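Only a part of the assembly is drawn; its chains keep their places, and the rest are absent.
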Amino acid sequence: MTQDFSQLDRNGRLRHLITLDGLDPGLIRELLDRAQGYLCLPGQLPPRGGDLRGWTIANLFAEPSTRTRASFELAALRLGADSLNLDVMLSSRVKGESILDTIYTLQAMQVDVFVIRDAEPGILELVARHVDDHVCVISGGEAHISHPTQGLLDALTIQQSKGGFRDLVVAIVGDIRHSRVARSAYRALTALGVAELRIIAPEEMMPDTGEFTGAIRCRSIDAGIEGADVVMMLRIQRERIAGSATTDLRHYHEQYGLTAARLARADASAVVMHPGPMNRGVEISSEVADGPQSVIRRQVSNGVAIRMAVLAHVAEARGRRMP
Amino acid sequence: MTQDFSQLDRNGRLRHLITLDGLDPGLIRELLDRAQGYLCLPGQLPPRGGDLRGWTIANLFAEPSTRTRASFELAALRLGADSLNLDVMLSSRVKGESILDTIYTLQAMQVDVFVIRDAEPGILELVARHVDDHVCVISGGEAHISHPTQGLLDALTIQQSKGGFRDLVVAIVGDIRHSRVARSAYRALTALGVAELRIIAPEEMMPDTGEFTGAIRCRSIDAGIEGADVVMMLRIQRERIAGSATTDLRHYHEQYGLTAARLARADASAVVMHPGPMNRGVEISSEVADGPQSVIRRQVSNGVAIRMAVLAHVAEARGRRMP
């Protein structure tokens, strides 16, 4: 974010959620705790609330069928909000109407929260800088740079599995360079004080050295996951592999795919994570994905809970309630 | 369905609804009765219920604007459920993500009921075999093989028009071979004990002899509808006619279209049915479609009622209720 912009209000509460960068660990823990309260046992009906009764959420995603959009939509419904789905990518609307005019129009229809996924860096902050005081902007994924609710759900999943963060070794494996998931996980886990964070990728998928400071960089997955408590696999973009030095999917799997044999190098009680959707047989083998150490489905459940927590938090911070 | 799979739970209640094959006539009658309770007079506001309050229904249809999807969506809304619409055809997602991963992901978001339409046989059962115990899978149409809620709404419409099934002669006319509507009607009506079921089609649209056992097969519509109490016309797929021996639509209409003159051969109080959308002037003339013997629009109303009945039944059978 640029210098003079803050996603926090005067009370240090979230007004927007665009990045985890610079977020107070106490605030992150509060969101995780709140999310924990929205979870339930399998088979139980999910907890609901009226925190957003009377509020209107607009989901602005270019693609209608993403899991993140469904997750936000369910979170909003379960908190009593009205939900409006618009299949638009703001940054591609420049010809027809300016980005801000689209936002101003929806704001004039009394949209209270914008959940936005966009491929262009900076759009989220641009929108947040221009909306009215009572309006909140929440990222549903921004280019390669930020996916804060994913970072939070990853942290929640680790907390549930490991009881805390202090002594953990976390290994993130895959296309770190182009991954908003990796960046937000890095922000969250650094803030929460994990002992060691390792990023594992081939040369061309490694981020520039100015980023991920403090993380240990490994070319070899075998070395990198040695003794790790958490192994977080990233989704590989098939397009990206095709034109690169890593010539094909099989080769990638051989070099960087997580198999049961490899996982044995990690700590015996290590958990395996993946943001989905998975390319089975590429970055992760089915044996691992469906194995006892996988917490991949729990991540999805935590995703709805985290989005409920974020929405309830910003609604509470705005102090606007149905009479 | 394969040998070791049952869509019923231990109490003989529906857990899923994938096929009408093998369904107990008593259970079918119970669903028809329940649906009858969801009907109302034209102009009245439709009955509602809270049976699915707190439940989440995911509608997985490849095409967003089908009438069946709208029918399920309204049924869910009127029973108080939250509804999530996803424009996906599961069987075409294989490249991006495995079918089951899509399902597991939505299940982890606490989707309770999947309503699925798919072009590939077997997808419904595959999903039903893998979901958690409390999750229900309901067919919105499966390839050419099954469309159980359509079969039930057809049965309900006949029961309303004719008072019962025992002495009825029912004629189904059209592309029986490729029709899930015909197959599910056959299942329902056979279970409910119609006196005589006739299937009428040109050679290339007649099913293999292993199917529709007990039904009388006719090449001629004039002979086939003679004295029938119910004439059920099927929608013709224009694509299918183009390349076949039956060379064009006009020819098909001449050979198999239901006109007023032809309908006169049926019983004087016969009713005419069609699952929609109709090709007027092809399989059915407007004179008949809009005539006094047509119950086509009543089928649509019954469709919502049947879907409400099925949803309320599976919710009741699961025993999960909002506190």
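Order of writing sets the labels: A and B. Residues in every chain begin at 1.
Here, a residue touches a chain if its C-beta (ideal position, glycine included) is under 8 Å from a C-beta of that chain, and two chains touch if they have at least 3 such contacts.
Just so it is clear, the structure is predicted and the values come from calculations on it, not from any experiment.
Each chain in view is the same protein; 2 are placed here, and the whole complex, as held in this structure file, contains 3 copies.
To be clear about the criterion, only the chains that are shown with their structure count from here on.
Spacing of chain A relative to chain B, judged by their CA centroids, is 41 angstrom.
Looking at the complex, you find that chain A touches chain B at residues 40, 42-46, 48, 64-65, 67, 70-71, 73-74, 77-78, 276-278, 280, 297-301, 303-304.
Chain B makes touch with chain A in their complex at residues 54-56, 82, 84, 86-88, 96-98, 101-102, 104-110, 112, 132-134, 320-322.
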